[in-house]
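Missing here: one protein chain of the complex. Every other protein chain is in place.
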Amino acid sequence: MSGVTSINLVENALLVSIQDDVTDTEIVELQDTLSNRIAKENVKGVILDISSLEIVDTFVGRVIAQLAGISKLLAAETYVVGMRPAVAVTLVELGMYLPETRTALSLTHALTQLRRA
Amino acid sequence: MSAVRITRFATAVSEITRNAIVHGGGGKISIYLDGRNEYLRVECRDQGPGIENVTLAMSEGYTTAGGLGKGLGGAKRLSHGFEVHSAPGKGTTVSMSVKL
């Protein structure tokens, strides 16, 4: 696992902070690392914090959607949080609406929703 | 330049350079500024297999690499100017520009 992306247990969820300088290899490896931790730690949710990302192209967008898909299959509800306005505009322009992925404004918002679930 | 414009164009460049690496086996990037400092142009050139039908490749949903097929057409929408020159066996050159 790379040092630039951290996974921390917060309440009953895994908080994954993806850093701006994450490489393609690291973000793909994250799928493996994360799915193992969800299975092992039996968490209720996963929160992907992408507030550091200034650019999300179709590749990264696809990996994010896949991460959410994997977590869902492992019974952990996934929230993408902290997407920057410019990134949201760009993803929409690219036609990537991430319809299967839940979103929240911030970590706090995602945790509130997870507690309610 | 506004944050949105920077992000949009940077994403277009990322999209195209990723294509050059995945399909073209890497390549060269050149960056130009026009004489009046009104446009920034990025040219990405690879020596890969080239694209047979550029119009088809630009259409939504077209993919050869199992992706979403949003790359080329999407990059065009994110740029102010966008040109693709390619032929089978001749590599691909994509030129994209943004108003400053």
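Read from first to last, the chains carry the letters A and B; within each, the first residue is number 1.
Going forward, a contact is a pair of C-beta atoms (placed from the backbone, for glycine too) under 8 Å apart; a residue touches a chain by one contact, two chains touch by 3 or more.
The rule is simple: contacts and distances are computed from a predicted model.
**Student:** Looking at what's absent rather than what's present, what does UniProt name the missing chain, "ABC transporter permease", "Small ribosomal subunit protein bS6", "Anti-anti-sigma factor" or "Cytochrome c oxidase polypeptide I"?
**Tutor:** From the choices "ABC transporter permease", "Small ribosomal subunit protein bS6", "Anti-anti-sigma factor" or "Cytochrome c oxidase polypeptide I", the unshown chain carries the UniProt name "Anti-anti-sigma factor".
**Student:** Out of B:4, B:22, B:40 or B:54, point to the residue that touches the absent chain in the complete complex.
**Tutor:** Reading the full complex, the residue touching the unseen chain is B:4.
**Student:** Looking beyond the chains shown, say which of A:14, A:67, A:98 or A:114 touches the absent one.
**Tutor:** Here the residue in touch with the unshown chain is A:98.
**Student:** For chain A, which residues lie in contact with the unshown chain of the complex?
**Tutor:** Residues 79-85, 87-89, 91-93, 97-99, 103-106, 109-110 of chain A touch the chain that is not shown.
We take it that only the chains that are shown with their structure count from here on.
**Student:** Report the residues of chain B in contact with chain A in the complex, numbered from low to high.
**Tutor:** Contact set of chain B toward chain A: 3-4, 6-8, 10-11, 14-15, 18, 60, 67-68, 70-71, 74, 77-78.
**Student:** Would you mind writing out the residues of chain A in touch with chain B in their complex?
**Tutor:** 54-59, 62, 84-87, 89-90, 93-96
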